[in-house]
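A protein chain is absent from this complex, but the other protein chains hold their places.
Going by the order they are written in, the chains are A, B and C; count residues from 1 in each one.
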Amino acid sequence: MSAPAVASSKVEPLTTPSDLSQSLFRTRQQTLSLAAPLGAEDQAAQANEDASPTKWHLAHTTWFFETFVLQPFLPGYKVFDERFNYCFNSYYETQGARQPRPMRGLLTRPTCFEVQDYRAYVDEALQSLFGSAVADDPETRSRIALGVNHEQQHQELLLTDVLSLFALSPLRPAYRDGGRTHARDDVSPLRFVGFDGGRRAIGHTGEGFAFDNESPRHDVLLQPFALADRLITNAEWLEFMRGGGYGASNLWLADGWARITKEGWGAPLYWEERDGQWLQMTLWGLQTIDPAAPVCHISFYEADAYARWAGKRLPTEFEWEVAAEDIAVAGNMLSRGALQPLPASGGKGVRQMFGDAWEWTQSAYAPYPRYRSSAGALGEYNGKFMCNQQVLRGASCATPDSHARRTYRNFFYPHQRWQFCGLRLADDA
Amino acid sequence: MSAPAVASSKVEPLTTPSDLSQSLFRTRQQTLSLAAPLGAEDQAAQANEDASPTKWHLAHTTWFFETFVLQPFLPGYKVFDERFNYCFNSYYETQGARQPRPMRGLLTRPTCFEVQDYRAYVDEALQSLFGSAVADDPETRSRIALGVNHEQQHQELLLTDVLSLFALSPLRPAYRDGGRTHARDDVSPLRFVGFDGGRRAIGHTGEGFAFDNESPRHDVLLQPFALADRLITNAEWLEFMRGGGYGASNLWLADGWARITKEGWGAPLYWEERDGQWLQMTLWGLQTIDPAAPVCHISFYEADAYARWAGKRLPTEFEWEVAAEDIAVAGNMLSRGALQPLPASGGKGVRQMFGDAWEWTQSAYAPYPRYRSSAGALGEYNGKFMCNQQVLRGASCATPDSHARRTYRNFFYPHQRWQFCGLRLADDA
Amino acid sequence: MSAPAVASSKVEPLTTPSDLSQSLFRTRQQTLSLAAPLGAEDQAAQANEDASPTKWHLAHTTWFFETFVLQPFLPGYKVFDERFNYCFNSYYETQGARQPRPMRGLLTRPTCFEVQDYRAYVDEALQSLFGSAVADDPETRSRIALGVNHEQQHQELLLTDVLSLFALSPLRPAYRDGGRTHARDDVSPLRFVGFDGGRRAIGHTGEGFAFDNESPRHDVLLQPFALADRLITNAEWLEFMRGGGYGASNLWLADGWARITKEGWGAPLYWEERDGQWLQMTLWGLQTIDPAAPVCHISFYEADAYARWAGKRLPTEFEWEVAAEDIAVAGNMLSRGALQPLPASGGKGVRQMFGDAWEWTQSAYAPYPRYRSSAGALGEYNGKFMCNQQVLRGASCATPDSHARRTYRNFFYPHQRWQFCGLRLADDA
Partner (left out) sequence: MSAPAVASSKVEPLTTPSDLSQSLFRTRQQTLSLAAPLGAEDQAAQANEDASPTKWHLAHTTWFFETFVLQPFLPGYKVFDERFNYCFNSYYETQGARQPRPMRGLLTRPTCFEVQDYRAYVDEALQSLFGSAVADDPETRSRIALGVNHEQQHQELLLTDVLSLFALSPLRPAYRDGGRTHARDDVSPLRFVGFDGGRRAIGHTGEGFAFDNESPRHDVLLQPFALADRLITNAEWLEFMRGGGYGASNLWLADGWARITKEGWGAPLYWEERDGQWLQMTLWGLQTIDPAAPVCHISFYEADAYARWAGKRLPTEFEWEVAAEDIAVAGNMLSRGALQPLPASGGKGVRQMFGDAWEWTQSAYAPYPRYRSSAGALGEYNGKFMCNQQVLRGASCATPDSHARRTYRNFFYPHQRWQFCGLRLADDA
């Protein structure tokens, strides 16, 4: 996330220290694995201001544990290098000055090997923390759970940021070799599934970890609605393009029209036309478009224009959450290893609610009623991003599976496209 | 409004042609009166990209009637000058190309005298329309009502745009001479008035004119809340400033903090410190700050930061509408002639709900459930601005009295300050 | 000039007070005449940062006399309005703060009528100065002569700035009505006239007025060279365009190529193609291109690229001055009233050296050997612009006739095009 919300969960997420420990070190290891295919230069470069270098993700998530877990809770802990607070603080004003965001790619020092040492040093201290009585302290455990979830967010960002970097390389390198299996030719026609309106409860129930922007749980009034049973595909998007969608001002929000005009957008990010054929840069390198796969790397503006073109609309985040109530939190997420959205499977009911691509909603990112951010560095930013951004729901092919939740609120600026973002249509019923 | 929504009202606003005619020509005359104190150069200059020249407002509102009333409905109507469509179309893509917005100040031709001729020509045609059977046609009358409300919006913009122009003049000229009466020393302490929660109806009832963004009327669920009984004053704002409000990052939304840092904001727009004293540019020229008057010309970011500093929050637009239910639509509006916010009168209950200053809400500007924009040029833009902006409620000292409504949704970008915008605190109850 | 050099002449320019007085008041009157066709709005608008409003030119030249002649030399002189120093100081740091250059168009006050009063007030004071003994003081007279030449520079700027304003108006208004007589079909073929090299004296001889950048007179070594006998015509420029001149990177200086690529230049400024025909905005409104007239409103980059395309080069300013030695200072200048470059007359030898269009040279604007700027506000800026600009020689159709000199050094940035600038080819001999 461009600016991941961090907040103490109010509820103990995992019941035993060993669960938490397992979750922690598995996550720490997983981040390293994601970085493994990348050389030193790949890890250090920054594609643009939204993205961060892999090395920075590796170090920042480590700094997070050092700053918010080890320093406050592990007696006698000595920081690895005093200067890293400046290097790897992201946006915590309370934690002091920091390397300007657009200049993270200039941090050639510490090297990626030194960052690995940093990780090892902090992991060792975390190990020793679990060997002490501190590991039973609810606040400590809550912080660790937060750190795990924070690092999971950066796992997804690491992948999307690598993609944005490799897409700017004239060599169009593949993050992962091999390439996808032969694309499916088609998916089932789009169907809409109806849902009742009425008074519905929204937000985190208190079971397991959640960010505080998912609370307080509260009731909303919904009118009856319908939701498409799958995501919009590349084939459908091509129809929109060929139908002149990017040139029809009446389909666009004013800010969206200004954006596509200024930037010259005429296709999703990472699409390029060569010899009359559309290709798409992916983590597997440059590939032909899979018509049956969900369209991805589109902005909110594009999603909204498509919906208008289709005579439909985007769902609200509440409609989405209600529709997800009985859906298993499972799908094409990080553990699947596909690293790109895949065509919807057959079947009844709404599919692709989790995995493949985050889904833009028409809901502006705003606090739930009676939400108040907590004090201190971690609470400092809870509500800080609740302006100018749109909520996305679901999960993507790059989301760690255990990170997904029905109440999860992802958020990005309406023009941003470098995440795995797609769209699902909604309609009034 | 930076981008006033225009839409056909669905209901006949005024019952007889003569009412409508009276309303129309009174409004047309009123616009001329507002321009009267201004010389040719004052009328032609453009202070910035958000503002438009007076002359442009005079011509654009005229073009609106010519384009959307006379051309479609008055048989045999001949446009005054074919070239004016390019000059005075604001943002109607369907109506064709137009003078780029930032270059409206370069329209030295037509002159202000030619624009007056243009107005007279169109007014005469409108007169002849009222003399014909067309004046009984509901669609025609609906369009005229829309034109009247559109022109009223531009009356307010004309004043705020003149203020922004004169504030940039080294001579700090007064739009109106004489100056305000001696300022009151104080107002009553801030009190909060409680309101019940529950299921409440929101939106236009169908009686009288309304823009289509106020519809459809629908129910929302509210939790009990409290609303401050008056607007925040300049004295209270000075406390915030002296308390370091502009320097405390933890009070600000991230986008707000970036904005005030980049722009160097440390006070409301139009405030200037001279010899240790705060002055404020107004339509009456440069004046000392009136401590008891409502603070004005603040952005949403500033309003939001103030509320956080005060341990409160901004109201939602729904809370505001519910609280306004039993309040008379009256106050310090355009007819009062004050042309600046005035201290709250004494009394019980919420005051200053209409007039003085528009009130920023925490609600992002978004469509009401089942809202769909209509087709054609006028409908083209109904929902076009429903992104990245915040709703403001109430009315200001520059709002034509008959333009104010309890369901009225004004909207601006969160950083914009050149309108008469202030704030009222809310709280959970 | 974007930044006219001002400096005391070292030599008494005119021998008797009455000559000087006549020259002064004739020039003052002439400026008013140039403004006469313009309405209040035309006089107040600013087309871009390089240009200034007519009203500002009228006031600034008046401020110049008030500040540098009346205040120091006329006992008891009382300034017209203390605030005008801020409004109408151009770039004299010593004279204090001033209206930012890009915001001159926001000076709706003082009005053009007040500026006329200002001019009358200052003219009256200048009259009374001539009635006193002060008029015999050499320093006073030198300053007045400087003021006259300064105002002449602004007369040319007034016209070029009006043209840039009207070119941005969708109505493309004419500054002067009537229009040019039927264009000549052709001019004589381009011939080159040879000149000897050797040691040649360059710079002002000391006779009559000159700006100090024309001094000290000094010798330079020249190699034999040839100069084209007339300016390059529009017809010849069209050949360059049709030959792909704007698309051939190898013809361009690197900075020029970057500029035309970024700005999308494909023709001189003010040219527009309509229905396959090239038109040009002029002070007479929009006209068809006259093939025989000199090309105008081109940048140094374009002039340089053309010369390379033609297998020639631009002259140095020294070559130009040597070639002008025996040429009468006469041609299509302001008094002719053509207000646009005209085709070269027939005849032998180099023609069009004065009038029609300023001629870009390959000489960077730099100080002559032993040049030192003098002290004080007027001297403050003498050398201040001697960087990043190119020298132009000759005079244009908008230059007051008595302002032209063989040693005159005009200068603009290499990308600037809004002046009447053309080109003459040179070659090695």
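In this text, a contact is a pair of C-beta atoms (placed from the backbone, for glycine too) under 8 Å apart; a residue touches a chain by one contact, two chains touch by 3 or more.
Just so it is clear, the model here is predicted, and its values are computed rather than measured.
Across the entire complex, contacts from the unshown chain go to A, C. Among C:19, C:124, C:137 or C:255, the one in contact with the hidden chain is C:255. From the set C:265, C:385 or C:420, the residue in touch with the chain omitted from the display is C:385, counting the whole complex.
The omitted chain makes contact with chain A at the following residues, 39-45, 47, 55, 83, 86-87, 99, 103, 105-112, 165, 168-171, 173.
The missing chain lies against chain C, touching residues 3, 91, 93-94, 199, 218-221, 223, 249-250, 252-257, 300-301, 304, 362-364, 366-367, 369-370, 380-381, 383-388, 414, 428.
FYI, only the chains that are shown with their structure count from here on.
The most centrally placed chain, judged by C-alpha centroids, is B.
Comparing the CA-atom centres of all chains against that of chain C, the greatest distance is found for A. Mean C-alpha positions place chain A and chain B at a centre distance of 38 Å.
In chain A, no residue touches two or more other chains.
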